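The complex appears here without one of its protein chains, the remainder shown in place.
Each chain gets a letter, A, B and C, in the order it is written, and its residues are counted from 1.
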Amino acid sequence: MSEPLLRVAGVSKHFGGFTALSDVNIDLAEGERFGLIGPNGSGKTTLINCISGALRNDGGSIRFRGEEISTLPAYQRTRRGIARSFQIPRPFHSMTVLENLLVPSAYVIHLKDEEGEVKAMEILRGMGLAERARSPANQLSQVELRKLELARAMAARPKLLISDEAMAGLAGAEVDEVLQILFKLNEQGITIIMIEHIMQAVMRFSQRVICLDAGKIICEGAPAQIVANPDVQKAYLGA
Amino acid sequence: MALELSIREIDAGYGAVRALHGVSISVAGGETVALLGTNGNGKSTLMKCIMGMVRPTKGSVILKMDSKDFDLTKLSTEEIVSLGVALVPEGRRLFPKLTVEENLLLGAFRKESRAKIPENLAFCYQAFPVLAERKRQLAGSMSGGQQQMLAIGRALMSAPRLLLVDEPSVGLAPILVSHTITKIKELKERYGLTVLMAEQNFHQAIRIADRGYIIVHGEIVFQGGVKALEENELVKNYYLGTA
Amino acid sequence: MSIDLLLEAILFGILLGCFYAAVSIGLSVSFGLLDVPHVAHPALMVFGSYCTYLLASTGLDPIICGVILMPVFFVLGVLVYRFYYETFEKRGTEAGVRGLAFFFGIAFIIEIGLILVFGVDQRTVEAAYIGSSLELGEYRVPYRMLVAFGVALALTLALALYLSKTFMGRAIKAVAQDEPALRLMGANPVQVKQWAFGIATGVSALAGAMLIIVGPVEPALDRLYIGRTFCVVVLAGLGSMTGTLAAGLILGIAESVVLMLFGASWAPAVAFSLLLLVLGVRPQGLFGR
Partner (left out) sequence: MTGPIRSARGFWAGAAAAVLVAALLCFFVSYEYFFFAAYIVLLFVTLATAWNILGGYAGYVNFGTPAFFGVGSYTAVVLIQAAGAPLALQIVAGAVMAGLLGLFAGALTLRLRGIFFAIATVALIFILETVFINWRYVGGATGLQLLRPEPLPPFKSYTTMLFFVMALLAVGSVAVARYIEGSWIGRGLRALRDNEEAAEANGVPTLKLKLFACTVMGAIMGAAGAPMPMYLSFVEPASTFNLNYTIGALGGAIIGGTSHWSGPIIGAMLVGTLQQIITVTISGEVNVLVLGVLLVLFVIVAPDGIIGWFRRKR
């Protein structure tokens, strides 16, 4: 059997005396829509920071397309096909929306500006952000900033996209809009990890869900199984 | 005790994102009230509105104390703290490079609480013996459960009358969650506190609460006594998103 | 090289080291604890030396002059921080580059201002303990070094005690770690920082007085002390008071030994080289947490 797209094996992470992750194992198949849930502070963001390279895991291994990546710097991981959006948007505020997208297109895809702009405009149109292309990033609304996060991640043409709470704080219609964008990207063959607090969204989107609690995986399965799982109920509702 | 917190019809948010829509809740003196809901639904924002860390764009937050009314939307966080309101913040927010004892003593920064330091410190150490054993240790080097104890202890050092606790269960293993919640109940009884606790762990929270509110997408969708909450089938749906 | 000479160098280094700790302790608060890129700290100190020089010309003891100047410098420090806060910290964006440029400009203005008023000549003060030495067997220890040593030790210990035993002191240590959490303790972070910066500046008045007791002072002296003070503060691990004392001793002994082995012309490079070494090898400092 060939190796999965992403294999997280026995990963742990500590901050001082605090254990943020312990023995986390995840296999992710190509093209999957994968949900990562868990109560606040359960280690979701720490886990994706370890996968994307913003943090180094203390123990365990992370393999992407058969290659050990856990010692690579973040930019190398992006170049190998892992892109992410940030929970709190981090635009390059001195640049326009379009220029924001030209950063990954120059550094990851190695496109010349002319080609990069064409591709970036395509992505922006797909996200309904095209008319804002020439606006400075620091003038965007919250929804637009979230879209910019996703659009910029897409400009790196990732094989794996990690969406870190791209919908937090958005209203109902806006949630649907972002969700549709993610579905569309998945149809193009991109594997997606979605971290979300909005349960309806995760459950609608994901084919498979993992629930973290206090740094450990407590349950894994299809959305319906997860909702029915007593451990998950315990993690959220308590015992 | 003459104390009442009443929040009426507040809207609040960050930039263009509205996190609270017309939320009204009230907490009477001596009560333990639970604010229930999963994350991202506005619990922390509400706590911050009470503490003056987020300003509501609409509505009022009034603290009645000893027949005086304080409009908390007009006061700074420091002034609210000195009225006798303490918050155990989400994620604990300890000073990681200070020792356990220094963290506790900082809790007693407000002038009204300084006289009672020996008494309060002794009580903290009695309630949480682990803090006494580790009083010279740096706060950042302690485990998650110990840090939560310290955060609660630190809030108590200010000798508050109204204690707000934001997500005490965050990042804790189940056994510690239960332990922490039990402690809050003990402390409440011992000090005669009024407690408002934001918590997503439903069953643990209503174990010690008198009443509760369920908040979903920044709106109160259900309120009632413990019995009503327990018997309500909708709770699970609200929580797990199957509604 | 004889053991005797080495011992003498180490003894002198210890005296010098305590003095270096004392002149760095203000920076240990303003940069180490408050995270303000205060490259003008040594210039303010030299400014303190010149103020001492003026006051001492009335016949006052220079240490007394330094103590008198402390409240004045405290107020100056409060004003400088207030200004820095309103202009840079509050606005947030790119405070780094502009804050650094601001303090560098201030240092420059102080230095040139002193040159315009006092000229480039060295200035000294008079006191009974300046010029004579204590004979300890075959060693001679200048009294001025002993006086500076005593005052430095007292100052360092007093500040360390203040920071760990008082409410305001603890708040100062906490403020850069988590400002919103400090608000929840009922303290206003801006007021805490303002107070702390006042103390750091007030302390540098006394440090300036010691500077002119230990040796003659000229306007450009602050440049050397950029190296010494930042070396001590970084080596100590930002904001650690006991670390500051230890780091001061390390620098003092290192300088004194280099002075003995290679001569005075190499001494200025010691602090700067040690600083580079620490930054490259262990930027969290010896006592960093």
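Basically, a residue touches a chain if its C-beta (ideal position, glycine included) is under 8 Å from a C-beta of that chain, and two chains touch if they have at least 3 such contacts.
In this text the structure is predicted, and so the values were computed from the model without any measurement.
Put simply, the missing chain touches A, C once the whole complex is considered.
Screening A:22, A:46 or A:78 against the full complex identifies A:78 as the residue touching the chain left out. In the complete assembly, the contact with the undisplayed chain comes from A:106, out of A:9, A:106, A:121 or A:171. Within the full complex, the residue among C:71, C:96 or C:216 touching the omitted chain is C:96.
Even with one chain removed from view, chain C keeps its contact list with that chain: residues 31, 37, 39, 87, 94, 96-98, 100-102, 104-106, 108-109, 112-113, 115-116, 223-224, 226-227, 230, 234, 265-266, 268-269, 272-273, 275-276, 279-280, 283.
The missing chain lies against chain A, touching residues 52-54, 73-75, 78-79, 83-84, 86, 90-95, 99, 102-104, 106-108, 113-114, 152-153, 155-156.
As a convention for this text, only the chains that are shown with their structure count from here on.
Contact topology of the protein chains: linear, an open path with no closing contact. With centres defined by CA atoms alone, the chain at the far end from chain A is C. When every chain is reduced to the mean of its C-alpha atoms, the one closest to the centre of the whole protein set is B. If each chain is reduced to the centroid of its CA atoms, chain A and chain B end up 31 Å from each other. Distance from the chain B centre to the chain C centre is 43 Å, each centre being the mean of its Cα atoms.
Computed centre separation for the pair chain A/chain C is 48 angstrom, with centres defined by C-alpha atoms. Of all residues in chain B, only 13-19, 38-41, 90-91, 96, 138, 140-144, 146-147, 167, 169-174, 177-178, 200-205, 217, 235-236, 239-242 touch chain A in the complex they form.
Of all residues in chain C, those touching chain B in their complex are 164, 167, 170-171, 173-174, 177-178, 180-188, 289.
Against chain B, the residues of chain A that register as touching in their complex are 15-20, 39-43, 141-143, 165, 168-172, 197-200, 202-203, 213-215, 227, 232-239.
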